[in-house]
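The complex appears here minus one protein chain, its other protein chains still in place.
So, subunit A:
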Amino acid sequence: MRRAKGIAWYTVLIGLSLIFLAPLVWMLLTSVKTPGEATRVPPTLLPLEPTTGAYGTLFQAGSQTPVLRWFLNSMLAAGGQALLVLIVASTAAYPLARMRFRGRNLFFGMIVATLFVPIFTLIIPNFLIIDRLGWLDTLWALIVPGAASAFGVFFLRQFFESLPRELEEAAVLEGANSWQVFTRVILPLSKPALATLGLISFLTNWNDFIWPIYVLFSPESFTLPPGLGILQGAYTINYPVVMAGAAVASIPALLLFVVAQRYIIEGVSRSGLKG
């Protein structure tokens, strides 16, 4: 009886898994089919003549859709923003967690309020600000403005507050100043939280779609998400190429998730509990 129950249990779990994974597997399978086979009705499950032709087309030199370039741009933008977020969020979170000063509650209240304001409402004025800064059609437009999000400050402040104060007090007794306490005590103790925030920032930026499609114009400055929109338009019925593009955009994110699953899920669950 218990065994039958166990089997039913795992049947449900595995059935659900199929729903989540099948479309992703389908994307990978389609990317190694020929264009003709990909649109065959009824479709074939496994490719009859597996080919990497679609990937060849994607990475062809001098193409209208420089996917390799988009990939590098995505890496630079996502990596750059993650780094920037770590720097500005940790330096801002530290005094908010540990110091008393005039305006502290006002400042904190203000940034928390922005968590409830949908960021897209600022898209028009931010476009004009980026234009004034001369950043339209450059990666700066993707790296810098997003780092103003309050999420990182909020998240790290929460973590810093949970740290025991004894080590800091000891460091102060030994004559360390605030900066030294921050860099030698707080930051080393916060490695897991910093890793989580870095990963979440990287993934958010890696996946960003709405902002890049409006602030980037030339094919060479695109990142992968707006690039996929271009691929969809350029290879309307050549689905293997579009799916190969989607795979190129997915694989780094999925790999990161497999390697650092614990950090990412932890970060998400914490954002809910404390949000």
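Everything below uses one rule, namely that contacts are C-beta pairs under 8 Å (C-beta built on N, C-alpha and C of every residue); 3 or more make two chains touch, one makes a residue touch a chain; residues count from 1.
As a convention for this text, contacts and distances are computed from a predicted model.
Not shown: a single chain whose UniProt protein name, out of "Cyclic nucleotide-binding domain-containing protein", "ABC transporter permease", "Membrane protein" or "4Fe-4S dicluster domain-containing protein", is "ABC transporter permease". Taking the complete complex into account, A:I129 is the one of A:A8, A:L68 or A:I129 that touches the chain left out.
Among A:G53, A:P145 or A:G198, only A:P145 touches the chain that is left out of the view.
Interface with the hidden chain, as seen from subunit A, comprises residues 9-10, 12-13, 16-17, 19-21, 23-24, 26-27, 30, 39, 41-43, 87-89, 91-92, 94-96, 98-101, 104-105, 107, 111-112, 114, 116-118, 120-129, 144-145, 147-148, 150, 153, 161, 165, 168-169, 178, 182, 203, 206-210, 214, 224-226, 228-229, 231-232, 237, 239, 242-243, 245-246, 249-250, 253-254, 256-258, 261, 264-265, 268-275.
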